[in-house]
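Note that this complex is displayed minus one protein chain, with the remaining chains in position.
The block that comes next holds chain A.
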Amino acid sequence: MDREVLIAAIKEIAAPYTEDKTALDTINEDTDFIKDLKINSANLVDIVLDLEEKFGIEIDNDSMAKMLDVKSTVEVIEAKLAAHDRK
């Protein structure tokens, strides 16, 4: 899946959890969920659960550990989707 498509999906999922709509509008690979989007850490798990539902993947704890920014999140989704395709 194209990175742009994945970032757009992450943007849509992160939207309800951020109050910083300006930062959301300029979301890119370098965007940090907590520092830039000011998302509460208790809501990061919602983003992980929403991504699991949207992409039909299972995100393990080691992968979740990295999901503090858009770039790492894209990489986790790509890896999980690739693993899924191989099955």
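In this text, a contact is a pair of C-beta atoms (placed from the backbone, for glycine too) under 8 Å apart; a residue touches a chain by one contact, two chains touch by 3 or more; residues count from 1.
By our rule, contacts and distances are computed from a predicted model.
Colleague: Which of "Acetoin dehydrogenase E1 component beta-subunit", "Phosphopantetheinyl transferase (Holo-ACP synthase)", "HprK-related kinase A" or "Carbohydrate ABC transporter permease" is the UniProt protein name of the chain not shown?
Modeller: Going by its UniProt entry, the chain not pictured is "Phosphopantetheinyl transferase (Holo-ACP synthase)".
Colleague: Consider the whole complex, including the chain that is not shown, and state which of A:Met1, A:Ala15 or A:Leu49 touches that chain.
Modeller: A:Leu49
Colleague: Residues of chain A in contact with the chain that isn't shown?
Modeller: 17, 35, 40-46, 48-49, 52, 61, 64-68
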